[in-house]
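The complex is shown incomplete by one protein chain, all other protein chains being positioned as in the whole.
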Amino acid sequence: MSTDAVLYDHPGPRARARNRIFTVVFGVLLLALLYWVYKKFDEKGQWAATLWKPFTQGSTWTDYILPGLQHTLEAAAVAMVLSLAFGVIFSVGRLSDHWWLRIPSGVVVEFFRAVPLLLLMFFIFFGVPFVTQQPMSNFWAVVISLTLYNGSVLAEAFRAGVRAVPIGQSEAAYAIGMRKGQVMSQILIPQAARAMLPVIVSQLVVLVKDTALGYIISYSELLQLGVNNLAANFGNVVQAAMVAAVIYITINATLTGVAGWLGRRTRRSGRAPRAATNGRAVLAGAGDTAAGA
Amino acid sequence: MEVFSDPANRDVYVTGFLWILKLTLASSVCALVLGTLLAAMRVSPVPVLRAFGTAWVNIFRNTPLTLIIFFCYFGLYSTLGFTASNDLELNNYWLGVIGLSVYTAAFVCEAIRSGINTVPAGQAEAARAIGMTFRQTLTMIVLPQAGRAVIAPLGSIFIALSKNATIVGTIGLAESSNAMKDLINSNGNAVFTIFFVFAGTFAVVLIPTGYGFGWLANRLAVKR
Partner (left out) sequence: MRITRLAATFTAMAMVLAAAACGGDDSDDATGGGSSGGGSGIVGKAAGGKLTFGVKADQPGLGLQTGSTYTGFDIEISKIIAKGLGVPDSGITWKTTVSANREPYIQQGQVDIVVATYTINDERKQKVNFAGPYFVAGQDLLVPVNSTITGPDSLAGKKVCSVSGSTPAKRIQTDHKDAQLQQFDSYSKCVTALAGGQVDAVTTDDIILAGYASQEQYAGKFKVVGKPFSTEPYGIGVKKDDTAGCNKINDILKAAAADGSYKKAWDDTLGKSGKAAPELDVSKLTNCS
């Protein structure tokens, strides 16, 4: 059900007048709130030119913000590729008929979905080197923990995607004599993968956000370089954080837009299994992936 | 396991998890209420409310929670002067609750909206045909059915909330991740034990919760 004009009648004259009153009242309240926030920030001198001037200098961007952004995107990209691999492997594992594949895969996936990402990062960064006696670079600590967590989420999403492929497909494949492995690799996974493309891109959004946790183990991503170090030089923590927030919102909104566009394209080209547009499957996807930190 | 035979360490561990529990409980309630309100705004006939809801969701879903918690302290508390308590820890706790709630509410809103989309159009049309207003349609017909459909996604959102509660540690609250970091830094040789105890606690609580939500969703699913 598309919500507009179904939940409520097309507005008649009285409804339009009422809408206009609502608009004005709400609009005034919102503007008043924004103005009050602005004034308060002003009182504390947060709009002072000295605090904002560094952002007009190109060197600030090339020395702090852009390198930080680059590190953020690097970690996200590498983690994305590894999570995809992890997700495919473990979703196939969970769908296996052999209990000695299914149960360990299930345990691994459930465990890493239940552990908070921050705990995982601390452990991999501080703990693993005690065993291997080798240094652990903070880049790999961030990437590995992101892979383990997002890979598990993707594994669950793939499992849902494979199960959402119409059962007739696998039945027909078995009927013409294909074995389980062939059914999986030639029929089910390709169709599931196409439907899962928007989910994968949404997970990329989650990945980009989660790289922000890397600054806690001093990985030099956007928050570490672009906020902490920048602010140590210019004393403008709040301003730097505002700029960083805008950057994150822009990137993530773009990625979300790409995900939506991909979703529309696959549906239009008719390649996605019809079941994927069914509300229940959409919800199953939306809940997991949307819930990331 | 000798690390945890020291009562001081046990204290740190228990305090950490108590904070997580308190954060989760308070934020879940606030996020649910706020999220439902936002969903209602996004499907309402008033354009300004729709725009506000959309803006909220787009801003808070695309910002890392780390930055949101940061702004709760340095924006809400520092600049706008919002003080919940004179006690430093309690104040940070409430700032954390606010940050978690506004962040999670965006996800709750989207989940409820997808839930509204699963309700067949005929339901809303019949409601309008018998003369119900928008508010009556929403509260008596659509939301109850949508609610039953979104139990599973809401469950995973709240599980993610309890894990995100660890991020409130960035403003100094002594919750689980800070507790684990402290214990590891002072007992470097027991890293694996410490990690598995902390992770195990989360797993033992959250995995059954996930299955519980799944079972509940199946029990309450609307048979069409």
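For clarity, chains are labelled A and B in written order, and residue numbers in each chain start from 1.
Everything that follows uses one rule, which is that contacts are C-beta pairs under 8 Å (C-beta built on N, C-alpha and C of every residue); 3 or more make two chains touch, one makes a residue touch a chain.
All values derive from a computational prediction rather than experimental measurement.
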- Task: Could you tell which one of A:L101, A:V237 or A:A253 touches the chain left off the display?
- Result: A:V237
- Looking at A:A15, A:V88 or A:L197, which residue reaches the missing chain? A:L197
- Message: Touch as defined at the start, partner being the missing chain; which of A:F86, A:F112 or A:F126 qualifies?
- Response: A:F126
- Please identify, in ascending order, the residues of chain B that touch the omitted chain? 73-74, 77-79, 87-89, 92, 170-172, 178, 181-182, 185, 188
- Tell me, which residues in chain A touch the chain that this view leaves out? 44, 48, 50-51, 59, 63-64, 67, 71, 73-75, 77-78, 80-81, 126, 129, 133-139, 194, 197, 215-218, 220, 224-225, 228-229, 231-238, 266
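The criterion applied here is as follows: only the chains that are shown with their structure count from here on.
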- Between chain A and chain B, centroid-to-centroid distance (C-alpha), Å: 16
- Item | Complex interface listing, chain B residues touching chain A | 43-49, 52, 58-59, 61-67, 70-71, 74-75, 78-81, 107, 110-111, 113-121, 124-125, 128, 133-134, 137-138, 142, 149-150, 152-157, 159-161, 163-164, 166-167, 169-170, 176-177, 180-181, 184-185, 188-189, 191-192, 195, 198-199, 202-203, 206-207, 210
- Task: Show which residues of chain A lie in contact with chain B when the two form their complex.
- Result: 1-4, 6-9, 11, 15, 19, 22-23, 26-27, 30, 37, 40-41, 44, 46, 110-111, 113-120, 122-123, 126-127, 130-131, 205, 209-210, 212-213, 215-216, 223, 237-238, 241, 244-245, 248-249, 251-253, 256, 279-280, 282-284, 286-288, 290-293
